[in-house]
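Heads up, one of the protein chains got dropped from this complex, but the rest are sitting where they should.
Here is chain A:
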Amino acid sequence: MTAMRRYLAVMADTDDGDASSNPKADEETKSEETEEVSVTVDAEKRLEPPTVVEAQPTTQQQSKISILMKAAGDAPILKVRKWAVDPDRTLSTVIDKLNKILKTAEGESVFVYVNQSFAPSPDHKLGTLQQCFGSDGKLVLHYCKSQAWG
């Protein structure tokens, strides 16, 4: 639209008669142009904060999140209690890792809880769990080993 108006204004300038007889109209078009420009600048300004906000989570997603592993029941305490993990990993990777560290025997299962009382499904992403149950940027997971079934 602005390009069209500029073109029209140039045309009006070249056409002497129209330009001299219609200076107001020319001013109007100019003022409209400036208004439009100011509007677009405003829109850009308005757009800026959301884009910045959007950019923050993506940088966080790329970086790892920290998990604090706490033993529940009679489970042994881990040597390394703070883990840094990729937020796109699922809870099942944590369970697999715990299975290896705790040397879970056949017929035993490792359970991982959030809030000390809720065991999320293993296919939940750790990033999601951290957003839902994390505090101070940390996700506290309680684990226990038990003979679960049968």
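Throughout what follows, a residue touches a chain if its C-beta (ideal position, glycine included) is under 8 Å from a C-beta of that chain, and two chains touch if they have at least 3 such contacts; residues count from 1.
The working rule: contacts and distances are computed from a predicted model.
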item: Listed names "Ubiquitin-like-conjugating enzyme ATG10", "ER membrane protein complex subunit 2", "UDP-N-acetylglucosamine transferase subunit ALG14" or "WD repeat-containing protein 54 isoform X1", with the criterion being the UniProt name of the chain not displayed; value: "Ubiquitin-like-conjugating enzyme ATG10"
item: Touch with the omitted chain, as defined above, among A:Ile67, A:Val114 or A:Leu141; value: A:Val114
item: Residue of A:Val94, A:Leu126 or A:Cys144 in touch with the missing chain, whole complex considered; value: A:Cys144
item: Residue numbers in chain A that touch the chain omitted from display; value: 72-75, 106-107, 109, 111, 113-122, 124, 128-129, 132-133, 142, 144, 146-150
